[in-house]
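Sharing a structure below in structure tokens format, with a few things to ask.
Note that this complex is displayed minus one protein chain, with the remaining chains in position.
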Amino acid sequence: MTTKKFMFVNRKAPYGTIYALESLEVVLIGAAFEQDVSLAFMDDGVYQLKKGNQTKGIEMKNFQPTYRALEDYDVTKLYVDQESLTARGLTADDMSVPVEVMSRAEIGKIMEEQDVLLSF
Amino acid sequence: MLHIVNKSPLERSSLDSVLQTGADGAILLIEDGVYAVTKGNAAEPKLKAAMGKFKFYALTPDVDARGIADRVMDGVTLVDYAGFVDLVAENKTCQSWL
Partner (left out) sequence: MKFSILVNEGPYTHQAADSAYQFAKAVLAKGHEIYRVFFYHDGVNNATRLTTPPQDDRNIVNRWSKLAEEHKLDLVVCVAAAQRRGIVDEGEAKRNGKDATNLAPGFRISGLGQLIEAGIQAERIVVFGD
């Protein structure tokens, strides 16, 4: 099968809408197809990785542990936008998984190299 | 690369994100995104400043639907759906900034 570069672009916060959860489900499936998968977190998407989710009160499934499972699927390229973190008072230390923090422009360059860009 | 923006610049930050992330390429405004290309809107200076880096397009049916065909900024190319298809075909990838 052809190997393509798939990038999943995450710009939305978790729980307020379903996009974060359902896009993660696509990433896991994508990994099984042995494609070259990377994830970009920008704007409110960086909130998806803010550690310490406690979802009992809102009675929703806590899917934060699933980001840790990405490593088991060989999905290790997680790019987080520095400007988005700063604007939200966050740092790399707040992230629940190891990430590569870089500038927006650098993420843009990586986007240009992709074959498939999926947003949710 | 082709960037597709479908929300108004005053409703969402998508257009700002494109302008700050992309190096160059084409930006196509569709649906509510077409409000960004109206003369006198708050995003106009940003668009004008970015016209050196990006080529701006707006989808005609969406412009017409919203009654703003009479105030589209200079430097923006109006395209129909056939033109939309061409833009996608001509660019190796496209990103919908949802």
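Miscellaneous remarks
Chains: A and B, in written order; residue numbering restarts at 1 for each.
Quick note on the criterion: contacts are C-beta pairs under 8 Å (C-beta built on N, C-alpha and C of every residue); 3 or more make two chains touch, one makes a residue touch a chain.
Please read these numbers as outputs of a predicted model, since none were measured by experiment.
Residues 1-2, 4, 6, 18-19, 22, 25-26, 29-30, 32-33, 35, 115-120 of subunit A touch the missing chain (whole complex, contact as defined above). Residues touching the missing chain, restricted to subunit B, are 4, 6, 30-32, 61, 80-82, 84-86, 88-89, 93-94, 96, 98 (touch as defined at the top).
Everything below uses one rule, namely that only the chains that are shown with their structure count from here on.
Remark: subunit B residues 1, 13-14, 17, 20-23, 25, 92-98 touch subunit A in the complex. Against subunit B, in their complex, subunit A makes its touches with residues 9, 11-12, 19, 42-43, 81, 83, 104-105, 107-109, 111-112, 114-117, 119-120.
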